[in-house]
Structure formats: structure tokens, C-alpha cells
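A single protein chain has been omitted from the complex, and every remaining protein chain is retained in its original position.
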Amino acid sequence: MALSREQLAMRVAQELQDGYYVNLGIGIPTLVANYIPPGMDVMLQSENGLLGMGAFPTEESLDADLINAGKQTVTMVKGASLFDSAESFAMIRGGHVDLTVLGAFEVDVEGNIASYMIPGKLIKGMGGAMDLVAGADNIIVTMTHASKHGQSKLLKQCTLPLTGKGCIKKVLTDLAFIEIKDGKFYLLERAPGVSVEEIQALTDGELVISDDVPEMTFS
Amino acid sequence: MALSREQLAMRVAQELQDGYYVNLGIGIPTLVANYIPPGMDVMLQSENGLLGMGAFPTEESLDADLINAGKQTVTMVKGASLFDSAESFAMIRGGHVDLTVLGAFEVDVEGNIASYMIPGKLIKGMGGAMDLVAGADNIIVTMTHASKHGQSKLLKQCTLPLTGKGCIKKVLTDLAFIEIKDGKFYLLERAPGVSVEEIQALTDGELVISDDVPEMTFS
Amino acid sequence: MSGFNKVVGSYEEALAGLTDNMTVIAGGFGLCGIPENLIKEIQRQKTKGLTLVSNNCGVDDFGLGLLLGERQIKKIVASYVGENAEFERQMMNGELQVELTPQGTLAEKMRAGGAGIPAFFTATGYGTPVGEGKEVREFGGRKYILEESIRGDFAIVKAYKADPYGNLIFRKTARNFNPLAATAGKITVVEVEEIVPLGSLDPDQIHTPGIYVDRLIQGTFEKRIEQRTLSQG
Partner (left out) sequence: MSGFNKVVGSYEEALAGLTDNMTVIAGGFGLCGIPENLIKEIQRQKTKGLTLVSNNCGVDDFGLGLLLGERQIKKIVASYVGENAEFERQMMNGELQVELTPQGTLAEKMRAGGAGIPAFFTATGYGTPVGEGKEVREFGGRKYILEESIRGDFAIVKAYKADPYGNLIFRKTARNFNPLAATAGKITVVEVEEIVPLGSLDPDQIHTPGIYVDRLIQGTFEKRIEQRTLSQG
């Protein structure tokens, strides 16, 4: 069965390591914060100028001057730091953030990503997404494997304007965990109960399937 | 008579305005701070990361962590700020400093300046001088008009390696105050008791002399 | 009175000299840390044809959205403009030019403008619509595009505290683009919650030295919250 939003977040969380500085995009990536394994410390970077983002505030601790990149009110954890937007993107562009998780419309076998613009629809802007994909070595894209109409989002070549070129190496969809390498998709894991054939049928770009593709596990 | 070091500093100080942020180089420029006209506020920028440099400290206020660009212990005035070297040169390179005063070996009619390196002699380095001359609109060079051997330092073309190209507009020597414009030296003022002919004799580059060149005054 | 005293007497005086068709760089992220009263004063002065450089463009009835409502903005340079119905209408109608710029590139363009760096290379935007028409160069096996800096005729900035010399301190994530905008204005105007006496700010803790600030005014702020999210615990 396709992964739920929560399961996507849980699977991403398994990629975390103690001491990781992590930037989580809006949507499913944000949920990852709820599944940080116990005993593990992770610091969340919010590109509007905060390292060490905490939970949403209470009514009492609500502060208009403390928001995240999604413009939601937040809090800080112990050891947090605040800085300006140039410093924030110096961290991102300079490769100091250990893991970036963000959504996308499409990815392709060359590691290209399209995530910010659908021609003909209203353009809202790329925000920090282009900086994030260009700056990070370690990126996980989370998205559904195919559109509601069954069209693959894992393509030979992206059809939408790109957010970044050749920068994506890992994609977690509701059906599969995939690595991008040498111009191919490598199927690393399947969602529980999802067959290799189902994944193959919904993958447009070349998919490399090993003899034994394990199911994801959620403890 | 040729100006003394103190008179050079006094004449430069006449160019100050209330509210000026000023960077003073090592040597004679440093003395300018002693002649800031009464009732006028000037803030001194020290390129190692201090805006609002004060006098030398007393034995009690001596602080190894508070030095100027000449590595001398200093103090801060009220309203001072501290910052890193990139911020300091952002101020300088971005043209935010109102006046820069520095010494030189040679200047020429194209506004070129040579101040850091004599081939064959030990090279100590340019420090912040190249940044200062490239960043400031308003620079006053202070130096002796000629060498001890009577060789002019105001040249058709600098002979030493340049610190900056086409960036000097004003030179105060021990003999004259000169503006550089359109590939010529314009004689603005004479040192008291120094004749136009004396200045002409010691000026290698083309010197434009108006009918009446006033003497400098020191009140 | 010291030549370093940057305090002006009114918002009108704070924006004196701002005329039609100028470029204005504004601090703020979403509605957080925006110079809300300076924006209202631009609205009141009815200055037209402005180019606004700001990460976002406010909402319909607050922040830079107010200037859209009065059709005072000719062009906006921003990274994300999604929360504004009037914005969409004017953009779709071609009344408003929009230059979308990645958020980090925008921040760096402001910093570079203030720091006298005319252009820099960045990997951000390479191979995307943002990179079209820009020079591409390889360094260490990676491709980068050349981005030019931004300066404004005016910069409008919101800070938390200032001393009369214009030394500024920002608060929490209301800092964002404000210190960068402050460096990049030919005339930089700052509104603050509190002007404190000279000497009461620790020189080690000043975020923006007063050398960047031309005019300073104390205001009162609504500080509207865009996404009021509370924990359910």
C-alpha cells in the first residue's frame, strides 16, 4: 500500500543521524521533525534565519518575531542561534547543512528537479528551494510517485522548468525509496505491500531493480 | 617653509566635516585625530574591526583585545561598534567611509598611487591599503613632495608597483595641496612661505598653476 | 547636536527625497520584521512607478500589499509572492513586472550591493529559468552562474533597538533581510521599536553599525502574524 504522509516522514527520519543540521521544506518534510528517533539530537535550520527551531508556541510564548520559513510561529530549542538571511544561505550554499528534505513536482534520471513552477498556472516563486538544492550534498526529495491521473513523476527528463540541475540523488515516494546514479533510478526499497511491478509501471525513467528489493520497515 | 608633520595633519583636519566616518592610515594620517575642529564629531574606522576608535588607553583600561590597524592598543568612544574583517571591508569597499587619509611613495597625474612595495627592498605587504584606495571616493594622500635627494614624488607616471589605479584625486604634501584632474596636477594651495616656483621645480607631472595660489592657513 | 545623530522628527522627513520611479529595498520576511510604518508612509505619499526589492510582497491589506493596492509598484524583485490576490491580478494583467530571484541569491545580491562587490558566482539557479542569459562558469568541476549585486535609491528597514547614531539591534527572526537591506540603500531609513541612549548598546553586540544608517525614527508596530500556529500540547 502507498505510504501515508506520516510514513513518508517516518522513513525520511530513519536517514537522520545524531548531530545532523537539517533543513525541512514545507509540507511532508516538516512532519519529519515529529519522528526524530529517541536519543538522537537533530537541529532544524529555518532559512529565514534560525538554527535550532523548536515546536509551535503556546498562547503564552507566541511571538510575532519568531517564525519559520513557512511563516508559522515557532519556538527555539536550547543552543539555538539567530542570524540574517545572507548568513542563513551562506550555511546552505556553503554545504554546512547535513540534510535537506523537500518536495517536488518531478525528478529525472539526471538528478534534475522541478518543484516551483507550472507554466500557465500562477507562479508564486522558488523561495529558498533553488538555493537549497544547489547547496546541499545530501538531499531527499519526498513526493508521490505519480500524479492522480497515474502519470509518473520520475522521468527520463523533467518537463517542467527546473529548480536545480543534476543535484538530486535520493527520492522517497509513496511507493519506493530510490537512488539516482549514472543516469538511472535504482530501486532501493519498496513501500510495504507494493510490488516491484507496480513501481516499474509508474516509473518513466530507466529503473534498475536488483534481485531482492526489501520492503521498508517502520518500527 | 615645508609643513611639519603636525601641520600636515592640521591641514587634512580642515577637510573633515561633522558626521564624517574616517579611516586614517598609519603615520601622519593618524595624527589627524589630534586636530579635529572643536564642536565637530568624527568617527574613526579601524579596518581590523572597529568603528569609533578612541584615544590610547591608560594603564588601567589597557586591553589586549582592543587594538587598531597599526596594532596599537586603543579605546572606544561612545557609540562605537565592533565587527569582523569582512564587514569592515564591506564598509570600505562599499563606499560607506566618508574620508580616507593615507601615505604614499608616489602618485601620478592619472591618479595612480604606489605605496606598498619597493622592488629589491623587503616586501611587507599592502595590508588594507589596496582595499582603501579602491573603495573610497574621497581620499587624501599625505606625503613629502620629493625624496631626500630631491626627486619628485608627483610623477607623470608612477615608477613603483601600484597600490591602486586612477583612484587618487587629492594630495597634500609638505609643500602643496594638489588636486588631480584630467591627467594633470592642479595646485590648490602652497605651504606658507613656499613659492610656486619651488613647487613647480619639484613636481614631475604637469602642474596647472592659477594666477593666484593661496597659502595654507592654520588657525 | 552631533553630526552622527540620525534621528528624524517624522515619517515624512524619514522618506524625504523618495520620488517616482526609484528603487526601494525593503527588509522583512513575510510580514515578519517589515518596516510597516515606512510602507504606510510611501502609500500616503502616493509615490508611483517604484521598483521594490523585497523577499515577499506582503498581503492584500498589510505590508507591501498596500502599495500594490494603490498601483504604486511598477516592478518587484522577490523570491516568493504567493499570498496576495491583488498581486496575482496585476501580474496576470501585465500591470506588474515580477523578477523572481532565489531567496539566498537575493540576500547575497543585497549584501554584495552594500559591500561594493558588483557580481559573484553561485550554483543557485544554474540550469534553471533563473540562469537563462547569465554567464556560466566552472570552478572545481561544478557549474556556477554570475549574479550581479543590487543597490537601492532607498532602503527601508525595521530594527528592534537603535542608539541615536543608528547602531542597530534586531530581534529573533525579524532580522532576516533587514541588515542586508540596510547596507544597500543610497539612503537607508530605519524604523525601530525603541531608541536607547548613546552608550547603552554593547559595541560587541551591534548587528548593524550606524555607518550604514542615514535616518532613524521610533515607531509603534502592529506586527501582524501571517500563520498563527500553536502547539496542541
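We just call them A, B and C in the order they show up, numbering each chain from 1.
FYI, a contact is a pair of C-beta atoms (placed from the backbone, for glycine too) under 8 Å apart; a residue touches a chain by one contact, two chains touch by 3 or more.
Note that the structure is predicted; figures quoted are calculated from it, not measured.
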Worksheet item: Thinking of the complex as a whole, which visible chains are touched by the chain that is not shown?
Response: A, B, C
Discussion item. Using the document's definition of touch, tell me which of C:G94, C:P118, C:G133 or C:P197 contacts the absent chain.
Written reply: C:P118
Fill in: Residue touching the undisplayed chain, where the options are B:A2, B:A33 or B:M126
B:M126
Discussion item. For the chain not shown, which residue from C:E41, C:E86 or C:E108 touches it across the whole complex?
Written reply: C:E108
Fill in: Selected from B:A33, B:I67 or B:V196 as touching the chain missing from the view
B:I67
Discussion item. Touching the hidden chain in the complete assembly: which of A:L31, A:I67 or A:L82 does that?
Written reply: A:L82
Fill in: Hidden partner chain, residues of subunit A it touches
17-21, 40-41, 43, 45, 51-52, 76, 78-83, 86-87, 89-97, 135
Worksheet item: Can you name the residues of subunit B that touch the chain not displayed here?
Response: 46-50, 55-59, 62-68, 70-74, 82-86, 88-89, 92-93, 112, 117, 122-131, 134-135, 161-166
Fill in: Residue ranges of subunit C at the interface with the undisplayed chain
108, 112, 115-123, 137, 139-140, 142, 144, 148, 169-172, 175, 203-205
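The definition used in the following text is that only the chains that are shown with their structure count from here on.
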Worksheet item: When the mean CA coordinate of each chain is compared with the mean CA coordinate of the whole protein, which chain is closest?
Response: C
Practice prompt. Would you mind pulling out the distance in Å between where the CA atoms of subunit B average out and where those of subunit C do?
Written response: 35
Discussion item. Two or more other chains touching the same residue: where does that happen in subunit B?
Written reply: none
Worksheet entry | Multi-chain contact residues (two or more partners), subunit C | 111
